[in-house]
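A protein chain is absent from this complex, but the other protein chains hold their places.
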Amino acid sequence: MSKPHYDREHHVKKATGIGDPQCFKGEAGPPKFKVGDKVRVRDLPDIFYSRTQVYTRGAEATVAELVYESPAPEDEAWDNTENVVWFYSLIFKQKDLWPDYPDAFANDTLETELPERWLEPL
Amino acid sequence: MSSSVRHKVMKHLEIVKQLQPSLHYETHAPAPDQIDNEHYRAYTRMSHDVGGEPDVPITWEEKEEEVWEHNTFVTCEVLAWRGVWNAEERRRRQNVDVGQTQYLGLPYYGRWLLTAARILVDKQYITVTELSDKIDEVRKRYE
């Protein structure tokens, strides 16, 4: 069996002079959500790799910004970069993440970024 | 085999008997009926996903950098610059593929370093024999 061939140049060709994630701009198609939308984080299987933190699963959040387009980390972690998706900056109420979060600090929030596939409309 | 090597072997066995999987039971490698879905999820968890785990306060420290730590960081970035891997492949390998025991037991850059060695082998740029010979040769420089 011959050794697999890796195209070591594919990323440098795409991103040189442009940057990453800028080099994926325009590849994700129309975004499913807009700023201000309420969403819930899906509890998808996270077999082998994900950057969607367990503590966000099933929690409600508000879309704060459409930040960029990029392959999802689950794909990019094996150098699969064909499927480009929208990434959203989301704001969670801390009270929605942690049942024991003190009522006195009900305004406290947490922000993190997730790819579109992990979100469903609320 | 020299007696100093045998001494190292015995010391090694004393340390590894203290290593434990993330949940300790008397019997390891359970039968399928002994593991439910919650335990499957716990054992297959991604070791990097630590947000929200309870822990006690510690002293916040700064740290001097070792020469090997600096060189390891640079090697990992240059491997990515030259397309051997991308940063997400590196993170997946060094923060999840290593497993819970190495993830928590090794220094931060120790994981970077083992992962840099591993990518060269996994993508068949080097063989394990070459790596082993090189490690042995470098060790001898310091004897």
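Order of writing sets the labels: A and B. Residues in every chain begin at 1.
In this section, a contact is a pair of C-beta atoms (placed from the backbone, for glycine too) under 8 Å apart; a residue touches a chain by one contact, two chains touch by 3 or more.
In this section, contacts and distances are computed from a predicted model.
This complex has a chain not shown, and the name its UniProt record holds, of "Thiocyanate hydrolase subunit gamma", "Spermidine/putrescine import ATP-binding protein PotA", "TonB-dependent receptor" or "Putative ABC transport system permease protein", is "Thiocyanate hydrolase subunit gamma".
With the whole complex as reference, residues 11-12, 15-23, 51, 53, 55, 67-68, 70, 73, 87, 89, 91, 94, 97-98, 101, 104-105, 107-115 of chain A touch the missing chain.
Although one chain is hidden here, its contacts on chain B can still be listed: residues 18, 48-55, 57-82, 84, 86-87, 90-91, 95, 104, 107-110, 113-114, 116-117, 120, 125-126, 130-131, 134-135, 137-139, 142.
As a working rule, only the chains that are shown with their structure count from here on.
Averaging C-alpha coordinates per chain places the centre of chain A 26 Å away from that of chain B. Within the complex, the chain A residues that touch chain B are 3-4, 6-12, 46-50, 53-55, 73, 76-79, 97-98.
Put simply, chain B touches chain A in their complex at residues 44-46, 49, 51-52, 81-86, 88-89, 91-92, 96, 123-124.
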